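One chain of protein is taken out of this complex; the other chains stay put.
Coming up: chain A.
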Amino acid sequence: MIPSNTICVSEEGPANALALNKDATQVVIAGRNVFKVFSIEENDFTEVCNLRVGKNLNLNFSSIDVAWSTIEENTLATAATNGAVVVWNLGRSGRSKQEHVFSDHKRTVNKVSFHLTEPALLISGSQDGMMKCFDLRMKEVARTFISNTESIRDVQFSPHQAHTFAAVSENGNVQLWDVRRHERCLQQFTAHSGPVFACDWHSEMPWLATASRDKTIKVWDIHAKPNLEHTIYTIASVGHVKWRPQKKYQVASCALVLDCAVHVWDVRRPHVPLATFAEHRDVTTAIAWQNDPNTFLSTSRDCSLYRHRFSEAAHPVLWANPHGVCVSARGDVTHAAPDCPLPALHTNPASDRYVPGLGRKQPTAGSLRPQAQAALERLFPGGAASILTRYSGEGRPPCCVVACAKEYKMRGLPTHELAEHNAKVARAYNRHMVGHVWEVVRCVYGRPPPREPPEREPPPPPPAHTNSNAVEEEPLEEVEQWAETQFHNSGVLGMPTLSIYIPPHKYKIRHDEGSGWVSAASAHYVDVETADWTLPEEAFPLRAPPPAHQPSILDTTHGRTAAGGASPGGSSSPGSGSSGSNGSACTAPPNLEQTSSAYPGAATLCRAQPEEGESGPLWVVHEALRPHVEPAPLLALALRHHADLGDVQTAALVMIVLHEHRSDLFPYIDEGLQEHWLLGYIEFLQKHKLWNVATEVVRCAWLSSVWSLSQQSSSVTVCCGRCGRRARPRAMCDRCLPHPDLCAVCRQVVRGLYAWCQGCSHGGHLEHMRQWMEKHQLCPAGCGHHCQLG
């Protein structure tokens, strides 16, 4: 994926260095096995000269660094691994361009640099810790500078003061020298905690950038006393650093290991590169700007030479996710967003295609249009700030749900009383929908003593299908449960024919309350208090109620179940009902599909949608008189509906509270879903640290998989009361052992009985503590705790 304006050439071997001539039209690259000059054309490189020629290709040709005179067009210098500094003259006739070899250094020369104004001056920095200034006219060493460090990695003349040069060394020091004085350096300071590999002078500011193995680039103001201006944090040892021309704050760098890319940084934003050039497949060995801020050249250990155009840059900051959003268990929303967003990324689909062979390690998210890039450069330093905001998002429902979780009761009372209690709790927190479900549960599964106690004796329990000629078999235990249901319901007559409606003013009130949760589903809201559940006597002939009959279930699941409200027992009972023997009606609850298909339109619910006008009352009209309504499928659907709305609490808790009636719902809610609800609710409780409630739920669970949670081992950890560290059981804390327990009252070591408050863990002699507590309430240690001795 080489961007169209990037040009590249492959070399015979990796180049360690490159240098441009003074008008940046030619480039020389030098390495152990390569030494060539190319001219830079518009679209490619043309080889001008191969300097690695001759019979004796000795170590003088093995270059670590190369420099091109900034004044003399034909003068080059290389630093060789054997310690030689070789001067080359491209103007020489013949194949060999070698002009002179200085063999003054004992060890590898790391760097050569020409003086910026004196054409004859060349300086070198070597592994032997010395710098030598060569006079090319005299062909001799003019001065030797002894750094007193192990090795010099880079030397650079200052563009501001003609005779000053900077040298960086492997011990992390930067030295400033006057080229005319070799006795001692002008200044020396420790710049990095590791070896410094490179430095570069800013062309306008008195700034020196240093690059180090400690993965940082530091910018020093050395106008007077060296002052650290900026630190850039990279991910790998920094091998080279070069200021971008005409851009005050921008500096390019490449890594010595790990990271193959060239990064351009804005020093004001030290963590994220402004631009990245990731064409190289191995680490970049050298970079040089082509005298203008928009193009630079780089060589790499992958044996390539590239010219990069800045317009081809990738911008990692645009790949980065600037947004984070998180919804907590408590319903809070946390959102991190940039203070001022960066320009939108313009992806160029064509450049997104993956080229397998190239093995590019970083994604290129397309390039930016010039205006966008300029905008990015402008905004980049200021785009660092993010704002982190917390919202109490859907804040209220979790509060209510948690409060309800604490107050709901799930055992110890008959179903209807629990339901009544829970309905009250739900209403107290304005959860009218949920309250309604509880009311329905209360009405369906037993009632408190009816207003007019029935004179009729309870109907006989259904005979164990001796006369059941009609319907399916039923397990015996269910019969017993049905019998019990029947008993609870004995005061109530069959399905009322009346219509139930919410007075418009009531409906409206609920809307106006900010806390009233009115959802689409709340169209089913039925005010149970206004509903008259008992029938006028004359509506029915007095007779024993059918065993399975239930009051109306109006809490249906949003139309899906509108027609599900009739039971087969209802249709078969007219015959058997008068006889008082309702055995055939007492059938296993058929599943919903059968019900609705068998009795389509048995009951019709006409609902007024809330959006259709708030005055639209809710009507439930039963066209056909059905003495039996099978509540189980409807209740099951209601629970499913609540679970779907995210209210697993209601679903789980209703199932728990139903106790012996629970099995009614089993045909409609498979075991997997039951477990799902219970575990979901337990997790919800745990997220809110309601351990007691969660344990209660586990205890009430009827599924072995949930119930067995209580059988899992608990671990108890003993912590030292003094330091809070974990201690071994029945042993003193290792750290605190040398400090015996002192009496908080008399400050003496306690031997024998030690009395202590479990609240604040302070204590002392039993007698002292007793005396103290008689007079005082607060802890003798002064911690402010209201102590209690057991």
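Worth a mention:
By our rule, contacts are C-beta pairs under 8 Å (C-beta built on N, C-alpha and C of every residue); 3 or more make two chains touch, one makes a residue touch a chain; residues count from 1.
What we mean here is this: contacts and distances are computed from a predicted model.
Chain not shown in the complex: UniProt lists it as "Protein SEC13 homolog", one of "Protein SEC13 homolog", "Phospholipid-transporting ATPase", "Mitotic checkpoint protein" or "dolichyl-diphosphooligosaccharide--protein glycotransferase". Here the missing chain is touched by one residue of A:32, A:107, A:143 or A:335, and it is A:335. Of A:11, A:647 or A:664, it is A:647 that touches the chain left out of the display.
Touching the chain that is not shown, out of A:673, A:742, A:766 or A:783: A:673 (per the contact rule at the top).
Residues of chain A in touch with the missing chain: 215, 233-236, 269-272, 316-317, 320-338, 341, 344-345, 347, 352, 354, 361-363, 365, 383-398, 431, 433-434, 514, 517-521, 558, 640-648, 651-652, 670-673, 675-677, 679-681, 683-684, 687-689, 703-705, 724-725.
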